[in-house]
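A short write-up of the structure that comes next.
In this view, the complex is presented without one of its protein chains, the others remaining in place.
Presenting subunit A:
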Amino acid sequence: MRTPVALLLELGLLLAALSVLGTLARRFTLSPIPLYLLAGLAVGEGGVAPVPAAGQFVETGAAIGVVLLLLTLGLEFSLTEFAVGMRRHVPSALVDLVLNAAPGAVAGVLLGMDGVGILALAGATYISSSGIIARLLTDLRRLGNRETPAVLSVLVMEDCAMALYLPVLAVLASGGQWWQAMLGVLAAVGAVLTAFAVSYRWGHHLGKLIAHPDAEQLLLRVLGLTLIVAALAEFVHASAAVGAFLVGLTLTGETATRTRAVLSPLRDLFAAVFFLAIGLSVDPVDLLPALPAALALAAVTVVTKILTGRYAAMRDQVGRRGQLRAGTALIARGEFSLVIVGLVGALHDTLGPLVTTYVFILALVGPVLTRLAGPAPSRPRPAPDTRDGST
């Protein structure tokens, strides 16, 4: 085995750069995703620091990143929580869908895209980033606030909508006759419903099959199963991401909790590679023409998400200020908008740069706006260390 020096060096430098960018973003309670995208642009073709040797790895890593993102999304999902959300927030979810998918769809029509492009853009403007927002609420110490359950409920409903949307989009994007698409859509919806049923009735059996006290064994088993299912899903044009999501849905209880813990560092690494790859795949030259449309779309969907959040919080009898906090919290778009682009981006020249710019803006603006809407996060002052008397 020959150790590829150039690959190791480039990858090492890339990860070190990402770590510096991540630290910088976290210092200001911002998401590092926009900076990762920028880093991808910088090292891509036409960028300032190309990485020829690591390119192949980043591409492969990105595919694994999407699979892991969707797998953990499925693992997070719990039917009980979904049922509680359903009881209270179905109207909120509908408002969310209509208000936020419509601007994307309209923009798609105005930009002269075909049906798949319109559907993809509508999805990209609809789905908030549960990753960014969950982290944000923790960092701003808002978990105890009364508007927070409404925000989280909306996110859960969106994630569930994704489970139905992604297979539909994947089948349509893979082309074919309309009846093939319809059949594919039905199969995809059927698969999602089956996964729900399996997780509900037999989830613990599957858990027993996968569960192992050794973390290494658990990791290998879950990862092996997920990649196999993802590959099969991709093979039937239902997208690897959807396959991974289904595996995540079927794992429940203790197995899901332990798997989450084992997988999360791996997910973080490969998700960062995925954001890098999205930046890499976009030619910086295409960004400038996409900027006006992205800015307009961002401006409109900032307002529509605020309205959504206010409505959802109002249903929980939260006051005006809490409503505003809920609305601004929902603004951030991120990983899933990019996953959508990853699904259909290759077919549409304009979609990739547009959504990348759009996510870049909102992943940056969202956290800033919601920070301004509430009081400054009061960090607990670290107590002076009296043990060594250095203070």
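Here are some notes:
We take it that a contact is a pair of C-beta atoms (placed from the backbone, for glycine too) under 8 Å apart; a residue touches a chain by one contact, two chains touch by 3 or more; residues count from 1.
Definition applied: contacts and distances are computed from a predicted model.
According to its UniProt record, the chain left out of view corresponds to "Potassium transporter TrkA" among "Autoinducer 2 import system permease protein LsrD", "Potassium transporter TrkA", "Urease accessory protein UreF" or "D-allose-binding periplasmic protein". Contact with the omitted chain, checked across A:E81, A:E254 or A:D349, is made by A:E81. When the omitted chain is restored, the residue from A:A49, A:L110, A:L143 or A:L232 that touches it is A:L143. Within the set A:S31, A:N100, A:S130 or A:S174, the residue that contacts the chain not displayed is A:S130.
Against the chain not displayed here, subunit A makes contact via residues 76, 78, 80-82, 84-85, 130, 134, 137, 141-149, 152-153, 155-156, 257, 318-319, 321-322, 325, 374-375, 378, 380.
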